[in-house]
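All protein chains but one are shown at their positions in the complex.
Letters A and B name the chains as they come in the text, with residue numbers starting at 1 for each one.
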Amino acid sequence: MKPAPFEYLAPTTVVEAVTALQEFAGEAKVLAGGQSLMPMLNMRLARPGLIVDLGQVQDLDYIRESSGRLAIGAMTTKRSVERSALVQNHQPLLHAATTSIGHPQIRNRGTVGGSMAQADPAAEYPATAVALDATLRAIGPNGERSIRAEDFFVTYLTTALEPGELLTEVSVPMFGARTGWGFSEITRRHGDFAMAGAAVTVSLDEAERCTEPTIVLFGVGPTPVRVRNAEDLVRDERPGDTLCDSVGRQVSEEIDEPLADVHASAEYRRHLAGVMARQALAQALARAAASGDGAT
Amino acid sequence: MTTTLPVRLTVNGVQHVAHVEPRTTLADFLRAELQLTGTHVGCEHGVCGICTVLVNDRAVRSCLMLAVQADGANLMTVEGLAGPDGKLHPIQQAFVEEHGLQCGFCTPGFLIAIYELLENNPSPSESEILDVLGGQICRCTGYQSILRAVHSAAAKLGATGSGTAQESA
Partner (left out) sequence: MVIEIPKRVEDLPTSNPRWVGHRVERKEDSALLTGRTQFIADVVVPGMLHCAILRSPLPHARIAKLDTTDAAALPGVVAVVTGEDALRWSQPAASAPEGWGTHCLASSVVRYVGEPVAAVAATSRYVAEDALERIVVDYDPLDAVADPFAAMEAGSPLVIEEKGTNVMMQRLFTWGAVDDAFAQAAHVFTEKFRWNRLGANPMETFGAVCEWDPMSLDLTVYGSIQAASFFALGRAATFGIPSNKVNVKSQPHGGSFGGKGGTRGTDITCLLSRKAGGRPVKWIEDRMEYLTSGGSQAWDRHYEASLAVDAKAQVTGLRVKLVDDLGATGEGYAAISAAKPLAAFTGPYTIPVAEYDLTLVATNKLPAFPYRGFGPPPHFFVLEQMMDIAARHLDIDPAEFRRRNFIASDQFPYTIPSGNEYDSGSYEEVLDKALALADYADLRAQQARAREEGRIVGIGVASAIEPGVFDWNAYRTVGVPGIGVPEGATVSIDILGMITVRVGFSLEGQGQYTLASQLVADYFGTHIDAVRVVQLDTQSSPPSFGPGGSRLGVAITGAVLGACERIRQKMCAVTAALMQTEPSNVQLRDGKFTVEGMPGVEMSVAEVAGTMLARSDLLPPGIDPRPEATHVWTAAGRTEPDEQGRAKSYLTAAQAVHVVMVEIDRDTGVVEILKYCLADDCGTRLNPLVVQGQTEGSVAQGIGAALFEEYVYDEDAQPLTATFMDYLIPTINEIPPTEKAEVVTPSPFTPLGAKGCGEGAIHTTPAAVMCAVNDALAPLETMAREVPAAPSRIWNLIRSTQS
């Protein structure tokens, strides 16, 4: 399992990287942490003529507060995200998603940008980005642009990035006082890709009613699946078990063309989607209620 | 004609300069070019962890890195664990005492992963240990003796207190 031959470039600036991608459009692949691309190269499933390695590019590895949001450079490793006090304190959903990814040895190399750009249907980050209404910034031949997470993931392993465009940053909100979050996934083994998972956020207003719910499923379709009909069930309701049960049922019914593979049939996946949504919502409601009492 | 690129790196304290095809993996480079065959290859797709080496103090799968990506880096492989006089590192010694290996093929990867864990976190929690060990597959031992070896190694290295690093919120 050895890669096919390719040319290699390790630019030191974003501009250099974008120029190379544009010049070799279609023939080039971006190498970030390598945890997804290298297996494909080793299996010869990916055979680019040029690898553009972002490992030497300056200024893509950061986590900082910026206008009330957290801005994370695309080449920030998942390890850095996991250990970041900013993330732990202000974006616990992203933190929970991060610790669910593989193992520390994977997180030592895997990057935030790489995971988003890979858009694996079973990955944790894309669904979390959609649940957080994250903004993804890209630079390309036509300049910079911001893409909303819900527009970023197009289909199986495909994003809205144009040829020659490079993802540079992911920006996520910092959770407010009454924001609850939930993250639940089911894997065959600890650290595996999920058969199904859910990322949920919800807040409670002064009247203890749910506001701004997001319910996003992963592992059950070609992209993260945001189940708006289930969110509608939650909005303005009071927390409770029956709410979570009905959301679970709604999510199960909503899942369109669930994936089928050796680990889970489409039917089983559909069912798991509902279970994960129910569990994640219950977690989110519990956290939202607790945070209102001043506890974290 | 295949293009080669220069790679300068330090492995186990020794500086090397080599020229490699870009597609050469770090695992193959260490084994074939540098004859450091202690790092083994188990799957070449990043699941088994057998090829784990330390790159700039981080345990990584060397089958998922290109050799050229290690240009300028500081590496440690299993050959760098024991002392220059051959004295086993406490982690290695713990493996002997606890029978933490049988065929030994997966062992170098475990040693490096455990080395990184204990260097950064001398008193890891059980879940932190299991998170790291969960990224390494062994077919012979059933893992219990490896877990015992980690506890023993932590004790040998002088774990202090019971504080843990970076618990999640």
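Going forward, a residue touches a chain if its C-beta (ideal position, glycine included) is under 8 Å from a C-beta of that chain, and two chains touch if they have at least 3 such contacts.
In this text, all values refer to a predicted model and were calculated from it rather than measured experimentally.
Note that the undisplayed chain, when the full complex is considered, contacts A, B. Only one of the listed residues, B:Leu101, B:Leu118 or B:Ala153, touches the absent chain: B:Leu101. Listed by residue number, the positions of subunit B touching the unshown chain are 21, 23-24, 31, 36-45, 47-48, 50, 77-79, 81-82, 86, 88, 92, 95-97, 99, 101-108, 111, 130, 133-147. Subunit A meets the missing chain through residues 1-5, 39, 43-44, 186, 188-193, 261-265, 268, 271-272, 275.
Convention: only the chains that are shown with their structure count from here on.
Touching subunit A in their complex are the following residues of subunit B: 2-3, 5, 21-23, 25, 28, 44-46, 49, 52, 58-61, 63-66, 68-69, 71, 113, 116-117, 130-132, 134-136, 165-166, 168-169.
Contact residues on subunit A toward subunit B in their complex (touch as defined above): 1-8, 10, 31, 34-35, 38-39, 41-43, 51, 53, 55, 79, 82-83, 88-89, 92, 95-96, 99, 102-106, 108-109, 189-191, 296.
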